[in-house]
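Apart from one protein chain that is not included, each protein chain of the complex appears where it belongs.
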Amino acid sequence: MLFDRPGPRTRRRIMVGSIVTGLGLGALAILVLVRLAAGGQLAEEKWGPIINPANPLFVALWANLGLALLNNIEAAVLAMALSMLLGTVLAVTRISLPRWGRWTVVAPMEFFRGLPVVIAIFFASRILPELGVDLPLLWYLVIGLTAYNSVIIAEIVRAGVASLPRGQSEAAAAVGLTRGQALRAVLLPQAIRVMLPALISQLVVIFKDTSLGFVILYGEAVRFVAIAIQELHNPLQLYLTIGAIFILINYLVGRLAVWTEQRLTHPGRRGVAAQEPAAPTGEAMIAGTSTAGG
Amino acid sequence: MRWNAVLRVGAALAGLAMAVAGCGQQQPPGTDGSTPPVAQGAHFEPGTTMAKIANAHAIRIGTKFDQPLFGQQALGGKLTGFDTEIGRTIAGALGISPDQVQWVEAPSAQREELIKQGKVDLVVATYTINDKRRQQVSFAGPYYIAGQSLMVSSDNNTITGPDSLRPTKARVCSVQGSTPAENIRKYIDPAQLTVFDVYSKCADALRTGQVDVVTTDNVVLLGFVANSNGGFKLVGDTFTREPYGIGIHKGDVAFCTFINNALTQAAKSGVYANAWKKTAGKVTTQMPELPALDSCS
Partner (left out) sequence: MDIILDNIGLYRDGLLKTLQICLYAGIGSLVLGTVIATFRVSPFPPLRATGTAWVTVFRNCPLAVVLFFCAFGLPELGIHGAYFWFGVSGLVLYTSAFVCEAVRSGINAVPLGQAEAARAVGLTYAQSLREIVLPQALRSAVPPLGSVMIAMVKNSAIVGAFGVGGELFSVQARLTSAQGLALIPVLLGVAAGYLIITIPAGVALGALERRLAVVR
C-alpha cells in the first residue's frame, strides 16, 4: 500500500478535505447551471420532450430513440459475433502456419489494425457498392467494425492460448494430437474461459464504435440525434441524454467483465489452478486488476 | 463437457443475433392531410418507366432527410419539405398516392450511385444540375432556382457579401460535401471553412459566436433566420445560380418529358404554388414560378 491506514488526525483532515471538495464541486456545478440557464438551456421546451411524459413529442422521441439504439445493439452484436469467428480463424491460422507463411495472415491484419475504424466503415460503404455488392447500411457498419475488431480478437485469442500452462500443449502432443487438433480439442476451450473478460471489454469498444455509423448515415442513435435536433432544437440536452445512456450501458457491460474475471481467477470447485488472466491488449483493458505478486 | 457449454452459449449468441437482426428497423414515414392530386386510370405506353412504376403501384424516390424546408424527416418519421411535395406531385401524376411512395435517403454524395444502380426511380434532393453530373444521370426540370447566400448575426456589419469574406478573415460554416461548401471555397482560404454534418450545427455555431457566417441555399438560411428570434440576418444577394433538377436514369427521354409535363401541369393548377406555401413558403414571402424547363435530350 502506498499509505498507512489513516489515524484520527488524518481522518479529520480527510473529512475536512471531503467537505471542501464537495463544496467546490457544488459551486462549480451551480456556476455551470447558472450559465446554462442564462442561455435558455434549462427551458421546458428543450427538456420537455426528454423528461416530461405529458409533452406531445415525448413518446415519439423515446420510441424512435429506442429504435435507433436497437440499431446500435444489432450492429454491435453482429459485429461481435463475426469478429469472434473471424478472429479465432485468424489466430488459429496464424499459429498453425509455418513461420515463413505467417506474413500472409499478419500483413492484412496489420493493415486493418492500423486503419481507423471510421475509414474502414467508410471504405466498406463506398467501395463495396462499386464492386457490385449491394447491402443495407447496417452491413457496411458491421463489415467495417469486423475488419478491425477481428484483428483485436485474434490477438486476444493468441494471448489467451499463450497464457495456458505449457503442460497442456505438451500433453496434447504426447497423446499424438496434431497442432490443429490440439488447438480445437484442448487449448481453445480452456483459452475461452481466460479470454472472456477481455472479450466482454472488447464488446464495450464495439458498442461505442457503432456510434460511428453516423458517418455513413446509418440510422443509429447518434445520427438520430443529429436529425432530431433539427426539429427539436435542443442539441445539448439530447446529446447529454444519449451520452448518459451509452455510459450506463457500457458501464454495466464493463461491470460484467470485471465480475467474470473475478469469478474466473478464483479456483473453481473442481480445483483447477487459478489461471492468469490474459494480458490486457490495447483498449481492451479491464478495470485495473492486480495480478498477485506482480 | 465444457466445450459443449461453449457451443451452447455460441448458439444462443447466434440466435440472439438473428432475433435482433429481425427487429429494430426504422418505420417508413407516413403523410399528412393535404396532398397533390392522384391521377386515376392513367395509361402509359408499355415499356416506359412510367408504365413500370404505375403497374407496380409503388415508386421509390430519393430525397434528403436532414435538409430543412426541402427534405426533412420529423420525429414521427414523416417527411416534409418542398422536394418531398414535388416528389408526391409526380407520384400522383403516375397514379400513385402519397402513402405508396417509398422514400430513400439520398445524401449528396450518393445521388448518382442510387440512380445508376436502380435503387430509386428518381431523385429530388436539392439536386443541382451541372454538366459533370449530366455525364452520369439525366435531369428533368429544373423545378426551382436556388441561390447561395450568406447568413450572419444581426449585429454584424462587416460582412456584405462573398467578396468581403477573405479580407475580414471571416469564419464560414457549411455542410460537409455540399455544393455550397465547395462554391464558397473560391472566396475564402481553406483555414476559414468549418464543416459539419447538418445545418443546425452551423446555426448553433453562429449563435455562440464560434463562426461568423453560415452559407447555403438562401431559402434554407431564411428558415434559420425565422427561428432565430431576430438573432440572424441574410446579407448580400445570392451569388450563385443553382437549378434544382429531378435526377433520373441517363437517357430516359420519355420519363423526362413526362415529368416536365407533370411539373407544367402542377404550375398551372396551383399545386406547385401550394407545395411551396406549405413548406418553404412559411419562412419567406417570395413565391417562385416554375422556371423554364430544360429540353429533354
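We call the chains A and B, going by the order they appear; numbering starts again at 1 in every chain.
Simple rule for what comes next: contacts are C-beta pairs under 8 Å (C-beta built on N, C-alpha and C of every residue); 3 or more make two chains touch, one makes a residue touch a chain.
On a predicted model such as this, the values are computed, not experimentally measured, just so you know.
Novice: Name every displayed chain that the left-out chain is in contact with.
Specialist: Per the touch rule above, the missing chain touches A, B.
Novice: Looking at A:26, A:39 or A:165, which makes contact with the chain not pictured?
Specialist: A:39
Novice: Write down which of B:181, B:256 or B:271 is the residue touching the left-out chain.
Specialist: Reading the full complex, the residue touching the unseen chain is B:181.
Novice: Touch as defined at the start, partner being the missing chain; which of A:8, A:53 or A:114 qualifies?
Specialist: Answering carefully, the residue with contact to the hidden chain is A:114.
Novice: Considering the whole complex, not just the chains shown, which residues of chain A touch the missing one?
Specialist: 1-4, 6, 10, 14, 17-18, 21-22, 32, 35-36, 39, 41, 110-111, 113-119, 122-123, 126-127, 130, 204, 208-209, 211-212, 214-215, 222, 235-236, 239-240, 242-243, 246-251, 254, 280-283, 285, 287-291, 293-294
Novice: If the hidden chain were put back, which residues of chain B would touch it?
Specialist: Where chain B meets the chain not shown: residues 108-109, 112, 132, 173, 176-179, 181-182, 190-191, 193-197, 201, 204-205, 208-210.
In the analysis below, only the chains that are shown with their structure count from here on.
Novice: From the mean C-alpha coordinate of chain A to that of chain B, what's the distance rounded to whole Å?
Specialist: Centre-to-centre distance between chain A and chain B: 36 Å.
Novice: In the complex, go through chain A and note every residue touching chain B.
Specialist: Contact set of chain A toward chain B: 57, 60-61, 64, 67-68, 70-71, 73-74, 77-78, 81, 129, 134, 185, 189-190, 192-193, 214, 217, 219, 226-233, 235.
Novice: For the complex, which residues does chain B have touching chain A?
Specialist: Chain B reaches chain A through residues 2-3, 6, 13-14, 16-17, 20-21, 23-27, 65-66, 68, 72-77, 105, 107, 113, 117, 119, 197-201, 204, 227.
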